[in-house]
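Can you keep this structure in mind? I'll have questions shortly.
== chain A ==
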Amino acid sequence: MSSLLFLAGAVALLPVAVYGLAVRRHLVSKLIALNIAASAVFVSLLAGAPPGAEEGAADPVPQALALTGIVISVSITAFALSLIRRLIDEQGRLDLPEDGGME
Partner candidate 1 sequence: MVIDVLSGALLVAGCFFFLAGTVGLLRFPDVYCRLHALTKADNLGLQLVVLGLALQADSLYAAAKLLVIWLLALLASATIAHLVSRLALREGYRPWTR
Partner candidate 2 sequence: MDAVGAVVDLLLVAMTLSAAVAAVVSRDVFRGVVFFIVFGALMALIWLRLSAPNVALAEAAVGAGLTGVLMLETLGRIQRASDVEPVRESRPRPVVLAGAALAVAGLSALAALSVLLVERAPQGLAGLVAQQEHPIENPVTAVLLDFRGYDTLLEVGVLLLAVIATMGLYPRDHPSPTATAPLTRGPERGLLLGWFVRLLFPVGVLVSGYLWWQGAAAPGGAFQAGTVLASVLVLMLVTGILGLPSPRRAATRLALAAGLSAFLAAALLGLGLLGVPLAYPPALAKALILAVEAVLTLSIAACLAALVIGVPPTPPRHAADDGS
């Protein structure tokens, strides 16, 4: 039963992340929202899985997938942050132009 609760929690986290990605203009806030979305997906991977072979451990394959996902999202976050730093130096701004062109 509790895995259903965690699955519901992961489902509830996704609108929060989409709000951050779509509405917030600050790029670091968007990055935070992206990380939250990734965590929600990993939780739903494990919460939706049937119980493992023994009582005390979860299914090892989704665990391995979640581990891989966590390392990849930290790589993406690090690269995105260095892109943000270059943006600050080149244009002095922390958000992207909204009208699709050069503001």
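Keep in mind how these were chosen: all candidates are chains of the complex that A comes from, given by their letters.
The rule is short, and it goes like this: a contact is a pair of C-beta atoms (placed from the backbone, for glycine too) under 8 Å apart; a residue touches a chain by one contact, two chains touch by 3 or more; residues count from 1.
Every value quoted in this text rests on a predicted model; they were computed, and no experiment measured them.
Of the numbered options 1 or 2, all belong to the same complex as chain A, but only candidate 2 touches it.
Here chain A touches candidate 2 in the complex through residues 1-3, 5-20, 22-26, 28-29, 31-33, 35-36, 39, 42-44, 46-53, 56-68, 70-79, 81-86, 88-90, 92-95, going by the rule given at the top.
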